[in-house]
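Written out below as structure tokens is the structure these notes cover.
With one protein chain withheld, the remaining protein chains of the complex are depicted in position.
Lettered A, B and C in written order, each chain numbered from 1.
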Amino acid sequence: MVEETKTMRGLDAIRLAIEEEMERDESVFIMGEDIGKFGGCFFVTEGLLEKFGPERVRDTPISENAILGCAIGAAMAGMRPIAEIMFADFLTVCMEMIVNQAAKASYMYGGQISVPVTIRVPFGTGIMGAAQHSQSFESWFMHVPGLKVILPSEASDFKGLMKTAVRDDDPVIFFENKRAYYLTGDVPLDKDFKIPFGQARIFTEGDDVTLVATGAMVQESMIAATKLTEENIHCEVIDPRTLVPLDKKTILASVEKTGKLIIVDEGCKTCSVSAEIAAIVVEEGFQYLKKEIIRINTPDVPIPYSPKLEKKIIPNAKLIQEKIKKLI
Amino acid sequence: MVEETKTMRGLDAIRLAIEEEMERDESVFIMGEDIGKFGGCFFVTEGLLEKFGPERVRDTPISENAILGCAIGAAMAGMRPIAEIMFADFLTVCMEMIVNQAAKASYMYGGQISVPVTIRVPFGTGIMGAAQHSQSFESWFMHVPGLKVILPSEASDFKGLMKTAVRDDDPVIFFENKRAYYLTGDVPLDKDFKIPFGQARIFTEGDDVTLVATGAMVQESMIAATKLTEENIHCEVIDPRTLVPLDKKTILASVEKTGKLIIVDEGCKTCSVSAEIAAIVVEEGFQYLKKEIIRINTPDVPIPYSPKLEKKIIPNAKLIQEKIKKLI
Amino acid sequence: MNGGELPKELSSDELINIYKKMLLIRKFEQRITKDFGKIKSPLVHTYTGEEAIAVGACMAINEDDYITSTHRGHGHFIAKGGDVNSLMAEIYGKEGGICKGRGGSMHVADFSKSMLGANGIVGAGPPLALGVALASKMRNEGKVVLTFFGDGAANQGMLHESMNLAAAWKLPVIFILENNMYGWSTPFHAATAIKDFSIRAQGYGMKGFTIDGNDVIEVYKTIKEAVDIARNGGGPTLIECKTYRWQGQTIMDPDKYRSPEEKEEWKNRCPIKAYKTRLIRGEIIDKVMIQEIEEMTLVKIDESFKFAKENKNPDPSTVLDNVYKKPIKYGGN
Partner (left out) sequence: MNGGELPKELSSDELINIYKKMLLIRKFEQRITKDFGKIKSPLVHTYTGEEAIAVGACMAINEDDYITSTHRGHGHFIAKGGDVNSLMAEIYGKEGGICKGRGGSMHVADFSKSMLGANGIVGAGPPLALGVALASKMRNEGKVVLTFFGDGAANQGMLHESMNLAAAWKLPVIFILENNMYGWSTPFHAATAIKDFSIRAQGYGMKGFTIDGNDVIEVYKTIKEAVDIARNGGGPTLIECKTYRWQGQTIMDPDKYRSPEEKEEWKNRCPIKAYKTRLIRGEIIDKVMIQEIEEMTLVKIDESFKFAKENKNPDPSTVLDNVYKKPIKYGGN
């Protein structure tokens, strides 16, 4: 049996997943700022209002705590809401509902309930968003037990992981990389195509160095890796895809093979995702390491507006290539 | 010249620093919930209202964004406000003002201004605070460029670092460990006693293993270290005291000497302070490492109410001892 | 003014039940206070003096209607029909507690009774109430949600967002503001420039009332009216109940910021005593029954205390349970 696929952009894959889940399950609905008539700031939800009507595709006031409180409360009452926060940068105004409510309800109420909410959040650089429309905050949420933290980099993963998120019984924060929105890929049309949480994806295999990358950095890493095959350097590029739970096994197995690890991550360096992965590997895979672990991050600086400046700080294929060659 | 000191608790040392700074500089004032007549939830600000009056010791409504916005705005206008958020757990309701405003103003406005605000935040376990009154969020703020992140563990450091914080021109978030509040120490009475940011403190020297610890974990580490000298195991216990800027040099120098590193940290493990320190050392001090780096953290779980349960998850001297012996 | 006729639509049993519940809360909190040294948690907030609000409000709804609560949640829990034994055990951090000792006083919840939880974050209940109300609305269940919060919470941004959204979407939420005159040590008139919070209702396009929160019948009637509106699709109402907490903010609070005179004055306006007088005047109960109820209540409290005391501490080996519905491997462990 050949699996039927269609080529589409990341953002179309998300839309498809949401649409299919809303068709499948009446308790799924979506809410957020300008997601209805306008179709969402990045047009991810375009057409859903027309299809499902205003009861299930809800435009909200600019009240992020109310949006998330409403979604979380509805989840407590048995619905499966999907809530959008327009930019990750605005999570600052509604951390409370995610961190102290959704993440903790199951535990602090002694397992009486679970909170099947999915919180969608576009993040990252690339649109001249400057300091307040470009940030990557995923490591904050990895630090909050009770949440599942998802971060796909590619269209079919967007679809498969979004479907798993919606059907999951725990609160899921689903980070959508802005640059990955516009990358196209072949997406299975199967309405039950799901990707389990906790399984990394190996984009390409190699023996010389392990590259762990997330979001837009996966593509940059792949460009670097492809280029380096010309010099007979073979990278293994791994995208964890889900940060909580994290597929340590695949990463450690790769480092066992290569002995060298580089982590590429768009977040500001200190206390970013890359720190956690480096720490896991030096803690649990020290014996495999032949060299220091290299983290390639955006440095600790607010994102500047000028594209010339932004380009200077965001890791790219060229920088990754250089670092690989230096390490080897 | 003998330096005059007085024995006092951590919380008294903070009060002393604030009092001296308010006496010294008219532009220093303090605001927060119940810090005036009540003297603060942990009685840190007791007596200040009587001494400085309600203009400079301001009880606020339960409006954390307004509290911080007000403090940050006043700092932009040239004041040196100290704002208290009653528990670190409530930072979730006011991340916006810290992360997108205070931290970024200097950079995103092209260096036109700086924001000399000090944000005081009690944190940590030990008072049966359960899931929403016990958290350690310092790693979140290390991930936000533009902030300075301070976390003393001992009375004289509380005083010296608080004074530096108040006089610093950048936004400072000052984490006050609840258990450290009640530890006594000898505190210099010199009104200009300041401790520079970015200098770790070596609590005890040793050749066998480096222990980096923060907050309440410093005392636990010291108990473990002292105990182990009986078995002729010598730990070097280091408290970074300031997390941004972080004194990497002292940590790396110690690991160069010992070849072994354990990090003890009250925050939930994933993406905590310990991850960053482990990552720095495996990146910049790999050649010194003889063994894996061990992180001793609270596991990834909301803090439970029952003391029996809480005790089970918070790292203590006994656990530290065990881990040291295993590593050696 | 705590007086007037007793409502005709309530049976004698129901009227007596109101009394029993208020008394149960009172005695429960007194017991907690007395045994405070054994609880050890500084973060226990009692509802003493405010009993009429929770009890009057919960009388006005059905069993399957929802409530959200605050850090001061024992009264709401009992009023909504939660089990006193598991409440007491929770406050003592025992395995038989309603949250298995994980939550404690600030997180008591009984989802089987549609009591959606006390909450340690001031102002965090109302946003959650929106969602429960929306779910009810989307499924045409006709259920309403009462969301309790304090005068201090009223100045939290989350409240504003919640009231606005509830009104814009006509959600069946009743906002019950328990104005006990203080947010911790701060008198409400120092935290806001207004006298009655109910005036804020207009700013959202809903009705608002300020009532005597110590008059259980007035509370009942007003909430009932609001519930009827909500059930009929008329959206939310804001009801400010003026009251007073007799004890400190927490059971450890030295409570020096309030004058003895002020406290005395409010104790004279005891909601339970006033209601008892009305029941007697209305010939619903007599001295003998009062005595009986008092004794039964104390027995119940004693039993719950015994239950809590004899109950096991949670097993430390289960400490990682329930972080997720099914255990997952943590990233860093």
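Criterion: a residue touches a chain if its C-beta (ideal position, glycine included) is under 8 Å from a C-beta of that chain, and two chains touch if they have at least 3 such contacts.
Please read all numbers here as calculations on a predicted model, not as lab measurements.
Undergrad: If the hidden chain were put back, which of C:A168, C:M181, C:I290 or C:I328 would touch it?
TA: Candidates C:A168, C:M181, C:I290 or C:I328; residue touching the omitted chain: C:A168.
Undergrad: Of A:I127, A:I202 or A:L252, which one is in contact with the hidden chain?
TA: A:I127
Undergrad: Can you tell me which of B:D34, B:E96, B:E176 or B:E292 touches the chain that was removed from the display?
TA: B:E96
Undergrad: Against the chain that's been left off, what residues of subunit B make contact? List them.
TA: Touch set of subunit B with respect to the missing chain: 29, 55-56, 60-61, 63-66, 68-79, 81, 96-97, 100-101, 105-114, 142, 145-146, 148, 169-170, 197-198, 243-246, 248, 276, 279-280.
Undergrad: Kindly note down the residues of subunit C that lie in touch with the hidden chain.
TA: Touching the missing chain: residues 155-161, 164-165, 167-168, 170, 190-194, 199-200, 202-206, 235.
Undergrad: Please identify, in ascending order, the residues of subunit A that touch the omitted chain?
TA: 33-34, 36-38, 41, 59-65, 89-90, 92-93, 127-133, 269-271, 275, 295, 297, 299-302, 304-309, 311-313
One rule holds in what follows: only the chains that are shown with their structure count from here on.
Undergrad: Taking mean CA positions as centres, which chain lies farthest from subunit A?
TA: Most remote chain from subunit A, centroid-wise, comes out as C.
Undergrad: Measuring centre to centre with CA averages, how many angstrom lie between subunit A and subunit C?
TA: Spacing between the chain centres: roughly 40 Å.
Undergrad: When the centre of a chain is set as the mean of its C-alpha atoms, what distance in Å lies between subunit A and subunit B?
TA: Their C-alpha centroids are separated by 31 Å.
Undergrad: Note the residues in subunit C that touch 2 or more other chains, in rising order.
TA: 99, 101-103, 107, 119-121, 157-158, 323, 330-332
Undergrad: Return the residues of subunit A touching two or more other chains; collapse runs of consecutive numbers into ranges.
TA: 96, 100, 107-108, 142, 145-146, 244, 276, 279
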